[in-house]
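Note that one protein chain is taken out, while the other chains of the complex remain in position.
Order of writing sets the labels: A, B and C. Residues in every chain begin at 1.
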Amino acid sequence: MIAVSQQPIDVASVLAAVEGPSEGGVVLFVGRVRDHAAGRTVTHLDYEAYGGMAESELNALAREARASHGAARVALVHRTGRLAIGDVAVAVAVASSHRGEAFAACRWLIDTLKQRVPIWKKEWYADGGQWISDRP
Amino acid sequence: MIAVSQQPIDVASVLAAVEGPSEGGVVLFVGRVRDHAAGRTVTHLDYEAYGGMAESELNALAREARASHGAARVALVHRTGRLAIGDVAVAVAVASSHRGEAFAACRWLIDTLKQRVPIWKKEWYADGGQWISDRP
Amino acid sequence: MKVLLFAGLAEALGAREVELDGAPPANVGELDARVREAWPALAPQRFRVAVNQRYARDDEALAPEDEIALIPPVSGG
Partner (left out) sequence: MKVLLFAGLAEALGAREVELDGAPPANVGELDARVREAWPALAPQRFRVAVNQRYARDDEALAPEDEIALIPPVSGG
């Protein structure tokens, strides 16, 4: 399961997507919308994606995690559109034979996703909004 | 949510137990029963716990994760009794303000649980079973 | 040549895509310079160029049918 979607993320199905009889360890990262950022109170967020490219970058990340980071199965889902505080913005699941690899691959995936996948976040406060790309 | 229980583990409720408006990063580890171990085909498992002590050790781990490992909220659930291949044996969830802390605290919790919490696993094969404690 | 815009860049120009007039730029570096010149609001912005949905280097050649996008610093997750 590799997707960029406006639909709410169903974390149980992200986990189910990496299930298998041979991989004992599954690590899941869930990123939720926080009520604060950089010292300001956040009311909600907008996420925008360059859809086709974002999905192709997510697929490239999954391939790299399997080829070089010991991941047996990977699921990556990012939500777009307007999100409320507490909503799940991103979910990353990795199944591996050994838990050390599952932790390392999951960490690598979320770190690299944040550096490379064309998705943008606009934070909204009581007095307006700001694209995080534009934050000095 | 800190528990040792014979009931199937509901991973969604383990995740929900660490939800909060201020912690953006949640890391979950799920340990499932594998179909092989140490080169042998496993048919199923039995888990036994020293119930009261296991729960008090899990509570001590959660306190230590919050005090020393940057965890804001922790959920720890271990199942006991007979488990089939693919069943969830253990789930560890950590919410933290920063994802690095969530990954590190979750990893520390599952590693330390495996060293310290009085729970035992008996693997069953086609030709009999063996407590892992007794494996040379 | 059509150029796709996202996030703060789209807001800066009030458009999700713009048309770069004149002959198509020969490569990515020339495209970068031409869009900054054509739209002064883009001049101070940070962005990378994607060609056919992949990050491209400045020396990568462009064809008229390529899908071009300006990618400001990403902030997913």
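In the analysis below, a residue touches a chain if its C-beta (ideal position, glycine included) is under 8 Å from a C-beta of that chain, and two chains touch if they have at least 3 such contacts.
Treat the numbers as computed from the prediction; the structure is a model and nothing was measured.
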Touching the missing chain are B
Touch assignment to the omitted chain, from B:Ala62, B:Val90 or B:Ala105, lands on B:Val90
Touch rule applied to chain B and the missing chain gives residues 31, 47-50, 52-54, 56, 78, 89-90, 110, 113-122, 131-134
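We take it that only the chains that are shown with their structure count from here on.
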Cα centroid separation, chain A vs chain C, in Å, comes to 25
Going by residue number, chain B touches two or more other chains at none
Two or more other chains are touched by the chain C residues none
